[in-house]
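All protein chains of the complex are present and in place, except for one that has been dropped.
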Amino acid sequence: MDYQSIINEIAEEVFPLLGDGKVANYIPALAGVNPKQFAMTLTLFDGTQYSVGKADTLFSIQSISKVFTFTLALKFYGTDLYKRIGLEPSGNPFNSLVQLEYEKGKPRNPFINAGAINVTDALINHYGNDETAYEEVLEFIRAISDDKTIDSSDVVAISEMEHGFRNLALANLMKSFNNLDNKVEDVVGTYFKHCAIEMNTKMLSRAMLYLSNDGVDPVTGQIYITASQSKRINAVMLTCGHYDASGDFAFNVGLPGKSGVGGGIVAVVPEVMGICVWSPGLNANGNSLAGTKALELFTTKTGLSIF
Amino acid sequence: MDYQSIINEIAEEVFPLLGDGKVANYIPALAGVNPKQFAMTLTLFDGTQYSVGKADTLFSIQSISKVFTFTLALKFYGTDLYKRIGLEPSGNPFNSLVQLEYEKGKPRNPFINAGAINVTDALINHYGNDETAYEEVLEFIRAISDDKTIDSSDVVAISEMEHGFRNLALANLMKSFNNLDNKVEDVVGTYFKHCAIEMNTKMLSRAMLYLSNDGVDPVTGQIYITASQSKRINAVMLTCGHYDASGDFAFNVGLPGKSGVGGGIVAVVPEVMGICVWSPGLNANGNSLAGTKALELFTTKTGLSIF
Amino acid sequence: MDYQSIINEIAEEVFPLLGDGKVANYIPALAGVNPKQFAMTLTLFDGTQYSVGKADTLFSIQSISKVFTFTLALKFYGTDLYKRIGLEPSGNPFNSLVQLEYEKGKPRNPFINAGAINVTDALINHYGNDETAYEEVLEFIRAISDDKTIDSSDVVAISEMEHGFRNLALANLMKSFNNLDNKVEDVVGTYFKHCAIEMNTKMLSRAMLYLSNDGVDPVTGQIYITASQSKRINAVMLTCGHYDASGDFAFNVGLPGKSGVGGGIVAVVPEVMGICVWSPGLNANGNSLAGTKALELFTTKTGLSIF
Partner (left out) sequence: MDYQSIINEIAEEVFPLLGDGKVANYIPALAGVNPKQFAMTLTLFDGTQYSVGKADTLFSIQSISKVFTFTLALKFYGTDLYKRIGLEPSGNPFNSLVQLEYEKGKPRNPFINAGAINVTDALINHYGNDETAYEEVLEFIRAISDDKTIDSSDVVAISEMEHGFRNLALANLMKSFNNLDNKVEDVVGTYFKHCAIEMNTKMLSRAMLYLSNDGVDPVTGQIYITASQSKRINAVMLTCGHYDASGDFAFNVGLPGKSGVGGGIVAVVPEVMGICVWSPGLNANGNSLAGTKALELFTTKTGLSIF
């Protein structure tokens, strides 16, 4: 397929939407981003990349980091991880605290905030302290992206912490149920530092290759996780990757994916490629408006839905 | 692949589990079924079938009927259907009435009871009355199964109605929000008659072919729905097909599927085959215990997961 | 005290509020009532009455009927009644179905709809059938009001039934938990007939005397219930009598009372009098706006709060 032509077409078709979404504004560091930006990159198994738009512009990966921390926690704990975190979709956002209370402090899945905070807690246990946990996750992201320059934004991380009362509420609630081992501030602080990592669509589409290839980086041959673990992460992305629009994304796009409030969305075409699209304007569910549309157009044009 | 050997192996491996589950006992007509039964059938695109176990024994399809009523409603209404029914996973069972109230009478998706009752209401609107709606759905099921003998059990349907107070509560709640057009008793009665249809694994795996083949029956060439609609039904099965174990099923099996409390589970391998497995003993989430395990073994042995 | 002057003053002071509330409009029979009406009656233990406004105009008593059905159920079942109905305030209206589901079909108290429907079910059990249960409650109300002309409005009762889907949902939900013995339609139908009884403020303030006098009618000497039961009904009125404004009513008025969406509010001054106020315009919580204000003024002017 002529991927470059396809993504060029997509970029044109989503252009009129670029002003429609709303940039995340709960912290100043994100609120200042120009919403009328767009980028999309496809990375094939040989490392070839097709890009359109501002594919070199760094943005805050936010919840996309949950894919990477979940990968490491699943690698180290295997299915034991599911003693502390569930696997099921979480329903509507109203329920975040409700369900956490109803289910006695066990988050529904690793992609809601409570679940990712809990994953971070597990990683701090594994690595011994929060500093190392932060560094090792960053190193892992650099490795799968094949880019040593990737780093976190202190400004964003600190700003998140200053406005992160709901996340502190979730962490304290888990702690009240004895489902969090480390200090609340340390765990949430580490979680926010991972969210504040900055990447572009080239890096992120490259970083998805191991999930497109059964856990093995197809360029370097590096084995990160088992084929079974890789398939399972994809399954969780498909059922839980887009907040309360996960069903909608599966219905309209038909690929495993994960979005972040920075406007990025990563997606996996099993056996074929990694994808990343970025546009900071969000729809009502908190997913990139133009980004979601771009991925819909991509599977429509290529037939590369998994269904 | 030697499908017959594979399913023979699976039947042997799940044999020790046959006594473990619990038969649905909320109505006498289902409670009397012997739990130690098992059957599995694969149907390929040329109509070839591979079966193991009691593949000729009829059982109550129950919630599997939701796939067929959803298909017809999507065919007739297109995405307008989503004005009255959502697409998102519903979270845990405790929430059934909660979410319906919170979301003002709009069910989360067509595979929870409220959603399927609402789909039935839409079909009664389309066909003009409840009798015709019942008959036309039955005819559709006979067509996709290529079997004119299929029928509903009056005993089961009447028994469901006598014990169906929660479903009547859901329907009345939707009606209080003006999201149900016909008489509550008529809609719920029709819904129960569809649930009470009896089929075996041969019929049901055959009936899945149109969803494995982009909406077209690969044996007869009959076009039922568009490719896009077919993919979308599969996406909804993957995210919402197994009550509060949908994430677990996606994680462990990795195929679009739908289960019923009669112990049946249908699944779709896109472009390859339709599957049905049956064993009446249910796990804690209301899905066939041995059936779920059999499908896990199937994708492990064949690698036919969509991820 | 010069009660006549006091209520005359109150009538003047609430006059400017008469257009502010909103008449109940969920059924046509109630929606047509002129909101700018007001009446208030005090009835002393010797039967003396002080009235102001349209004290002879009949209105639909609606939820005030719950006080009378609760009285009879408590009389016949004693504390056994609390096996099927709770005693606790119910929190906000959003929770009506939520709490009923969470607490497995046991209503929080006899003054929410689910509780009153359950009380009606208990009375049908006691009297043997729904017709007799309806008649006996009506006879009781005639007796405590000392007025044989009191009757129910068929138009209102039928209209309630035609729009009563939420109440049917509540009843079906209780039935699904085996906490309702009779047919849903019979129980809800009887409940609506009691709600549709029509009285004026003279009748209703007279009807409160037995609750002001430890269960004994102070005019006739008739013993209806024990002193302990009477006190307890008053306690439930104080904690649960005004939907999600019960705390507010206790805080601002300080008397046991019960409101109905027809705009009536009854209140009890222990050892002193029965009160009824009526004005059809409702506030956001569904209680008579001018009526609530009139009762606040009454306890402020007389110091007759129980606190």
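Labels for the chains are A, B and C, by order of writing; each one numbers its residues from 1.
In this text, contacts are C-beta pairs under 8 Å (C-beta built on N, C-alpha and C of every residue); 3 or more make two chains touch, one makes a residue touch a chain.
This is a predicted model, so every value here is computed, not measured.
Chemist: If I'm reading the header right, one chain is hidden. Which shown chains does it touch across the whole complex?
Modeler: Over the full assembly, the chain not pictured touches A, C.
Chemist: Tell me which residue among A:34, A:149 or A:176 touches the hidden chain in the full complex.
Modeler: Within the whole complex, the residue contacting the unshown chain is A:176.
Chemist: Which of A:1, A:31, A:97 or A:223 sits in contact with the chain that's absent?
Modeler: A:97
Chemist: Which of these touches the unseen chain: C:41, C:99, C:145 or C:292?
Modeler: Final answer for the missing-chain contact: C:99.
Chemist: In the full complex, which residues of chain A touch the absent chain?
Modeler: That gives, for chain A, the contact residues 94, 96-98, 101-102, 165-166, 168-170, 172-173, 175-176, 184.
Chemist: For chain C, which residues lie in contact with the unshown chain of the complex?
Modeler: On the side of chain C, residues 86-92, 94-95, 99, 102-103, 108-109, 228, 230-232, 234-236, 238-240, 244-248, 250-252, 254, 256, 270, 300, 305-307 touch the unshown chain.
Criterion: only the chains that are shown with their structure count from here on.
Chemist: Work through the pairs of chains, note which ones touch, and then classify the graph as line, ring, star, complete or other.
Modeler: Looks like a simple chain-to-chain line, open at both ends.
Chemist: Round to the nearest whole Å and give the separation of the Cα centres of chain B and chain C.
Modeler: Between these chains, centre-to-centre, one finds 47 Å.
Chemist: Take the average of all CA coordinates in chain A, do the same for chain B, and state the distance between these two points in whole angstrom.
Modeler: The answer is 32 Å.
Chemist: Indicate the whole-number Å distance between the mean C-alpha point of chain A and the mean C-alpha point of chain C.
Modeler: The mean C-alpha positions of chain A and chain C differ by 55 Å.
Chemist: Provide the list of chain A residues touching at least two other chains, using ranges where the numbers run on.
Modeler: Correct list: empty.
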